[in-house]
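One structure, as structure tokens, below. Some questions next.
All protein chains but one are shown in place.
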Amino acid sequence: MRPFLSIRNLSVALKNGGLILRNVSLDVAVGKVHGLVGESGAGKSMIGKSVLGTLPRALQITGGEIWLDGVDLLSIPPAQRRKRIGATAALIPQDPLTALNPTRRIGPQITRRLVDILGWTKADAQARALELLEEVQIADPARVMRNYPHELSGGMRQRILIASAFAAKPKLIIADEPTTALDVTVQKQILRLIADMQARHGSALLFVTHDLGVVSKVCDALSVLYAGKVVEDAQMRRFFCRPVHPYSRALLAATPTYTNPTGSLMPVPQSVIDAVEREVVQHDRRWRA
Amino acid sequence: MRDARGNRRQPIGLRLWLSGGWLLILACAAIFAPLIAPQDPLAQDLFSGRLPPFWESGTEPGFWLGTDSLGRDVLSRMLYGARLALIVALVAGTLTCIIGASLGLIAGYYRGWPDRIISRFVDIWMAFPPVLFAILLIAVIGTGLTSIILAIVIIDWTRFARVIRAEAMGQGAMDYVASAQVAGRTRFGTMLTEILPNVLPTIVALLTLEMGIAVIVEAILSFVNLSISTDAPTWGGMISEGRTSVHQAWWVLVFPLITLFLTVLSFSQLGEGLKDRFDPVLR
Amino acid sequence: MMYRIENLHLSLPDMTRKPLLGAAPRIEILKSLTFDVPKGAVLGIVGGSGSGKSTLGRVMLRLLEPTAGSIVFDGTDITHTDEVQLRPMRRRFQMIFQDPMSSLNPRRRVDGIIGGPLRLHGLDGLRSRVDEALDMVGLPRGFAHRYPHELSGGQRQRVGIARAIALRPDFILADEIVSGLDVSSQAQVLNLLEDLVRELGLTLAFISHDLSVIRRLCSRIIVLHQGLIVEDAETAELFTSPKAAYTRELLQAIPLPDPDQPWD
Partner (left out) sequence: MALLRSFLMRLISTAITLFGVAVIVFVVIRVVPGNPIAMMLPPGATDADIARLQAQYGFDKSIFQQFLIWLGDVVQGDFGTSISLRQPVSELVLNRLPATLELSIMALTIAVLLGGAMALLGTRYRGTKAEGAVDIGAGMALSIPDFLWGLVLILLFGVLWPIFNISGRISPALNIDFSTNFYLFEAILRLRFDVIGDLLGHMLMPALALAIPLAAIIAQLLKQSLKETMHLDYVTLARTRGYSEHSVIIHEALPNAVLPTLTLVGVQFTFLIGGTVIIERLFSYEGLGNMAIDAVINRDLPLIQGIVILFALLFTLVNLVVDMLYVVLNPRLRHA
């Protein structure tokens, strides 16, 4: 039995040739949270985009398999793939300010796809939306349903987006840096909310972030990426106690923490960068041969 | 990082070559018109009226592109017409650019009351139909080269003012402007040394565009017979005459029209091409 | 004392709620702030979005004029000094901006960006000063001929630092200068700034939303919340026994890369 989401040897490249993802493999089981960590340009967001079929037009998948609920998404026709993803997966996006349609009220933004795509009745969708907004702890959900996005705070909008993501009871949630745009105090509430909702619905969660602190709070396992390559794959506790790859160790050492009173910060040493770069080059050479 | 960064030199675009080439040919034609024109552009000959261009039958040698109803040589008139068109384009375009861009820069960067006054004037100007405004001005101040140039400057400075104001406003919100203030640069100095270089590519593109528009306005004015003296060779005047006799002598309309078309197109494409070419910031 | 700030107020008119006639209602952005920055100190200014921390920075550098209160810089009252008189003084207090893409003029090369302010203040030996500034921020001298878009994020931020220190100011304000950087370049820039403060004997105010970053650098920290100072304490004290409820909330909300941190 495969895990709910299983990515095998996924490669993504620019249409003009440059590699963005290099043979990425990872598994996320139902009820588990898998973190994707890396610095900007490491390709961590592209994994989620490959699964959801929202890669930028300049990119294309050049190899590998994406198994979702026992079906390889890359082997079925696009229209069918879109339907499957719509029914089984959902995205919690990064920026709550641009993730809601500014010209439309909140209510329809949650209910419309339930009616259009999944064939619910309007009343059912309406009831479900109210129920969800309550679940994400929004006071007076009936009023919020009639609001426009610009009338709500960033934290509120992120709650609505979480509610909307869980609306159709998806088995897979992909959260792409969902708290990067928020203040730390709001971030904490949102992280807890995502964890709660995930536990309650028992979904598989793929959590993309650059923040190792956030990973340690929400994930069961994680993959560290550098230049589109997974350099370390680990259970969460093991990773923070005994990181294996030098790049992982360097990343941990470079992360500032207020509990460290001497405050010595180790920038990622050039030797480590050189070493991973060599690994990447070797990988490419092997792969081309 | 491993993405391709760095200053790739872009090849000079095809459109830059084509548009630049056409304008160069035109400039030569205008400068050397007295040397290369086969006929006197003003010479009338009622016996050789409406001669067709050289590849058709019934032509006379020396009248390559045919003659109009008064027997004037189309090619020669086009060559001389290029002089007026290019002078108007250069002088009116440049003047409009200097006045409009300065006002736009001041309004967009200084904001406050200079902006309110300039923007109000732009609003008032936008309430006039430009062509009608130009025709009216010429009717009031009289025909002639200076009048044409004056009319173009008066009606079209708002084009620069509007666009440059918006650009300057956008640039003014950038931190490099605050940074210049921190460094102790004066407001005026900041406008000239920080803002202006950033809006210059837009100014250049607008300038060549405006030159094309000036050519058109001149053609429109001579089309309604309000340019310079009535029988002087102008493209607009030829088009006006060609329009009335289009069923009898299509060449009187077609050749000046093609020239005008290519010239206007070249000016606008030249601007876009230059903007791309001389922008160090790759997008 | 480098800066003495007393009772500082700033309010801006809210144009979206301006009535048809009469003045627009004013939004209070800074409400009665009082604090000092001693010479040689590194002061951290921390707060969430909308706390007024960046506005405070811009008022301290007199990019904005305060509505009330006073700002005394090294014994000179600059609260309402006009721009012309302020100009010669500006060399002494400099700023590093949050977003180098916005704060570095895209149409100037690095040497122009660093050298422009030097020329403005009539300093001689432009060439060598620019080179020296580049050396100090650890950029190769050859970068002098590059445009900002040809540099990486960390390198751009170093150019911003070089521009500020080249004038040899007494005081530098750093506004969220590492929030746009990856952790690896973040660590480099922070280490660099720490070294520079020591070497040049700078007084520094460091604005950030991130207490972890602040702790690294600062000797004293003020916490801003909705335009008010809710706490002003020595760094060690602030982290061991935070007094204000907001500071405690802030500290508890920071996710540490440590699975054993209490989090609920």
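We just call them A, B and C in the order they show up, numbering each chain from 1.
Here, a contact is a pair of C-beta atoms (placed from the backbone, for glycine too) under 8 Å apart; a residue touches a chain by one contact, two chains touch by 3 or more.
All values reported here derive from a predicted model rather than from experimental measurement.
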Inset, instruction - Looking beyond the chains shown, say which of A:75, A:98 or A:153 touches the absent one. - result: A:98
Legend entry - Hidden partner interface residues of chain A, rising order: 52-54, 57-58, 79, 82-83, 85-87, 89-91, 93-95, 98-104, 109, 113, 116-117, 148, 150-151, 161, 164
Inset, instruction - For chain B, enumerate the residues touching the unshown chain of the complex. - result: 120-121, 123-124, 126-133, 135-137, 139-141, 209, 212-213, 216, 219-220, 223-226, 239, 243, 246-247, 250, 253-254, 257, 260-261, 264-265, 267-269, 272
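Simple rule for what comes next: only the chains that are shown with their structure count from here on.
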Inset, instruction - Go ahead and name the chain pair joined by the largest number of contacting C-beta pairs. - result: A-C
Inset, instruction - Just give me the whole-number Å value for how far the CA centre of chain B lies from that of chain C. - result: 48
Legend entry - Geometric centre distance via CA averages, chain B-chain A, whole Å: 53
Legend entry - Chain centre separation (chain A, chain C; CA means) in Å: 33
Legend entry - Sites on chain C touched by chain A in the complex: 48-49, 182-188, 190-191, 209-217, 236, 239, 249-259, 261, 263-264
Legend entry - Touching residues (chain side chain B, partner chain C) in the complex: 1, 5-7, 174-176, 178-187, 193-194, 197-198, 280-282
Inset, instruction - Within their complex, state which residues of chain A touch chain C. - result: 39-40, 183-185, 187-188, 191-192, 210-217, 236-237, 240, 250-252, 254-261, 263, 265-268
